[in-house]
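Here the complex is missing one protein chain, while the rest keep their positions.
We just call them A, B and C in the order they show up, numbering each chain from 1.
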Amino acid sequence: MTRRLRDIARKVGRPLYVNRRLVNYYWERTRRNKLAVVGLAFILFLILLGAVGPFFTLDPTLVDFEQKNLPPVGFTTLKSVYDIETDELATSEVRGIWTHPLGTDSKGRDMLAMIVSGARVSLLVGLIASGIAIVLGTIVGVLSAYLGGWADNVMMRFTDIMMTFPFFLLLVLIVFIFGPRLVFIVLAIGLTGWTGTARLVRSESLSLRTREFVMAARAMGASDGRIIFRHLVPNVVSLIIVIATLSIPGVILAEAALSFIGLGDPTVASWGIILEAGQHSLDTAWWVAVEPGIMLFLTVLAFNFLGDGLRDAFDPKSNI
Amino acid sequence: MNAMSNVILKITNLKTHFFTRRGVVKAVDGVDFELRRGECLCLVGESGCGKTVTALSILGLIDSPPGRIVDGEVRYDNLDLVKCSARQLRQIRGKEIAMVFQEAQSALNPVLTVGDQIIEQMKIHLPMEHREARNRALSLLEEMGVPSVERVMSSYPHQLSGGMKQRALIAMSLTCDPQILIADEPTTAVDVTIKAQILDIFRDLKAKRQMSLVFITHDLAVVAEIGDRAVVIYGGKNIESAPVSEIIGSPKHPYTAGLIGCLPDISQTTDRLASIPGNTPSPIDLPQGCSFHPRCSKVMEVCSQREPAQIAISQEHQVSCHLNQ
Amino acid sequence: MMSHELLDVRDLKKYYPVTAGFLSRHIGDIKAVDGVSFHVREHEILGLVGESGCGKSTLGRTILRLEEPTSGEVLHRGTDIAKLGKRELRELRKEMQIILQDPDASLDPRMTVGDSICEPLTIHNIGDEKERTERVAELMEQVGLEAAQATHHPHEFSGGQKQRVGIARALAINPKLIIADEPVSALDVSIQAQILNLMMDIQQEFGLAYLFIAHDLSVIKHMAHRVAVMYLGKIAELASKPELFQNPLHPYTEALLSAVPSVKPKGKERILLHGDVPSPLNPPPGCHFHPRCHRVLPSCSRKEPELAEISQGHFVACHLCDAGDL
Partner (left out) sequence: MGKSWLRAYILKRLLYAVIIAWGILTVTFVLVRVGPSSPADRYLANMTASGQDVSQIVEAIEARYGLDKPMHEQYIEYMGNLFQGKLGWSFSNSMPVIDLIKTHWIYSFQLILLSSIFAALLGVVVGIYSAVKQYTKTDYIATFFSFVGISLPNFWLGVMLILVFSVKLGLFKTYYDTGLPLFSLDNLKALVLPVMTLGTGMLAGYVRYTRSAMLDNLRKGFVTTARAKGLPERTVIGKHVFRNALLPLVTIVMFDLGSIVFGGAYLTEIVFGIPGLGQISFNAIFANDYPVVVAVTLIGTSIVLLVNLVTDVAYTYLDPRIRYD
């Protein structure tokens, strides 16, 4: 059965990227939304940063207590130094230096290097976990809509239970039980985050199934496989792209939130982990909490801008 | 009879454009007509020709932005409605000039009862108590031939059939005894037998209430059944206006003639329909010169160069076509 | 006799169950198609007319088995479609095609129109790549489109052009019967005439038979050879076109004919039906039409009239005709 489906998929499923005219059409529509283009540009920049950035920065794990708590360039901070000779606490002003343009943390690690390597972690977590969630959700959604009957019922009731479950609590439980390892975190987010996708894809497929072009295909004698892969799937692809774009920031935030409450993988410096550490040194080194937060915020914002623009572009009713 | 003094609504060179990202949509681009007291004037045209936008422009109901009346005059009772303040317009809407829309399903608010929606208007325009307004609504519904009026009043739109909803809409438009009723395709979304009933109601309005009607439709057969005079609109302009019998009997514009030839008719048998080639033009880029020339069977060289002026063939019959000049 | 009957529908029924309450009890059926019999001959256009909700579209779809019939037979050249297995049904799809009402919804927005027209050829494995491309070009020209437009998507076409694509797609595998479900009701008047003419030309050129479903009697009169009038899931009257339009026997047909507006209004008094079409879930007893009928008899509310042949080829389901009281 699966092999046959795969065969059909190969033969009839022509992915969107092959279809130049249609891609151009949607690109033209997306381009009209300036915020979406800005979002896309930032995401591309971030991907580049994550991919090649670590080759140009210092080692993010390098500890140097001599250089601890340095502010970013252009900022100054007061530092209390114990003077052995006078036996007093002397306050001196510390200036940011270009060796550490974004400053250092309480162990003297370079913030820029940490932010750059954090970008890689956060993006990977976002892409992989939402990838898992979307594939699962799409399979459940399409199958549920197409099979109908008791199979639909079982899958949707299960989805209901998953959706009613306090999501974050579940996540905390799972990560606590299996240990704070990045693999488990990604898996946990992916395996619990598919329900919304499943619902949306199901309802979209259901409405597509009753559309007249599907009826026309059936009247021509098209097989179930052909209808699923040639008509249903290409028509839900745009929805899936939008869901993916909008769910990636959610995943990144979930990982950051887990790290923030102490359930992040301590061996990998994600933005959430840096932020968690920074929270405790607000009065001595505020930038350690501010910098990863800004990156987190901008990334989420960029994905939201892009997702919103794509949704409008794919919506045949929106007049843009 | 002096025709001029009898004019209740006069529209001159009305232009309503929509300013969109893709360009200026000239939905209405120079429409002239006059409505006389007690007559039924039909605006005829295909979808996208600008007939609905014309109707909405009269009452200033164009969504702005993107739409705007860029030129022209709508004269009603010594007032130019185009230049009226929003407040003045509100007092005219529903009270002096009322409208009935095409799809009763979407024209009624789904979450309010039909009764509430009928009464609402009276409370704004007339010094009327709730009870009095309610009684008036009931009697109007009865007049529209609605059975069990009480039930209809307390129903929500989705609980009524299409024909019932259309009647409720007509009753609603009559609550304040307007001078003019503008009906935008009121028979398009209903079945044949219901269509006959609705047309009958309009005939009654004209006969019993001496209502002045602007009836918008794409169906020339309906025009023949109900209209006194007709204005044919194409590409945002009126291209021919004449009494209905003349429009149907001896159309002067090739488009009007084509439209009549297109229509399969129940009262005659034709082997093959005459047809107008091509598609209705998009109001975003109308053809140069006469906007009908790319589809016209009698096209001349001048047609693509110059827009034809409107000329009077007789006192009652105007046409804009180079053939007649 | 059997040879020239392309399609023979016998007592076809399509009910949709209605459930309600805590345990989803079955409380009744919507009888969309309730015992319909007729036939379509080769090269013939049978017009099927009725108001919205009378079941005419469901009938068309049930004949093609896009909906599973509740009971009854649909014989195509003697074979019962209702009993065919999956594979045989697919073979049969080459013989019968459908043209749908909404040209916008009936084309896959993600496919080029060329791919859409080609799809039936792909499904039935007809020809190789090159032959199919040629066939698509040929079809597009036959329906009045340019072959170069094959790579365009539906959103680049107007409503009339999309309907032409739908027609080309239906023609691709040379069917003998086309069920046209309100093919022009979504189109403008001038475009409607183009499509009607095109459908006429194609019918003559390829010797097709149409089951032409419409709510517009003027269109039916223009297109059809014979006409069936449906009311609430049943056929009220069926006769040849001249017979039906000159000598309508069922009061519903009579009222319908008089209700159609015309550019040459008849002097005749109009028969105005009161009330709406009742719900098919709970139709009136006896003759479904009797509450609206202007010639109602006492027996109409008690007994349901049978469809009977009153004269050669003229079938009517009305108690007026049983009684011989015409």
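One rule holds in what follows: a contact is a pair of C-beta atoms (placed from the backbone, for glycine too) under 8 Å apart; a residue touches a chain by one contact, two chains touch by 3 or more.
Worth saying up front: this structure is predicted, and the values here are computed from it rather than measured.
> Pick out which of B:Leu14, B:Ala27, B:Leu108 or B:Leu273 touches the chain that's been left out of the picture.
For the chain that is not drawn, the touching residue is B:Leu108.
> Among B:Ile8, B:Met99 or B:Leu205, which one touches the chain that has been omitted from the display?
Looking across B:Ile8, B:Met99 or B:Leu205, the contact with the absent chain belongs to B:Met99.
> Identify the residue among A:Leu239, A:Ala289 or A:Leu310 that touches the chain left out of the display.
Only one of A:Leu239, A:Ala289 or A:Leu310 touches the chain omitted from view, namely A:Ala289.
> Identify the residues of chain B touching the omitted chain, counting contacts across the whole complex.
56, 59, 61, 63, 65, 86, 90-95, 98-99, 101, 103, 106-112, 120-121, 124-125, 154, 156, 158-159, 169, 172
> Where does chain A touch the missing chain, residue by residue?
Touching the missing chain: residues 35, 160-161, 164-169, 172-174, 176-177, 179, 249, 253, 256-257, 260-261, 275, 278-279, 282-283, 286, 289-290, 293, 296-297, 300-301, 304-305, 308.
Quick note on the criterion: only the chains that are shown with their structure count from here on.
> Highest contact-pair count belongs to which two chains?
More C-beta pairs are in contact between B-C than between any other chains.
> I'd like to verify one number: the distance from the centre of chain A to the centre of chain C, where each centre is the average of its C-alpha atoms, in whole angstrom.
The computed centroid separation for chain A versus chain C comes out at 51 Å.
> Let me have the rounded angstrom distance from the C-alpha centre of chain B over to the C-alpha centre of chain C, please.
About 32 Å separates the centre of chain B from that of chain C.
> Which residue numbers or ranges of chain A touch two or more of the other chains?
Not one residue in chain A touches at least two other chains.
> Per the contact definition, I'd like the list of chain A residues that touch chain C in the complex.
12, 16, 19, 21-22, 25, 211-213, 215-223, 226, 230-231, 234-235, 237, 316
> What does chain C use to touch chain B in their complex?
Residues 51-52, 158, 160-161, 188-194, 196-197, 200, 215-219, 221-223, 245, 255-266, 270, 272-277 of chain C touch chain B in their complex.
> In the complex, go through chain C and note every residue touching chain A.
Residues of chain C touching chain A: 61, 64, 66, 89-91, 93-94, 96-98, 100-102, 105-112, 116, 119-120, 122-124, 151-153, 155, 166, 169, 173.
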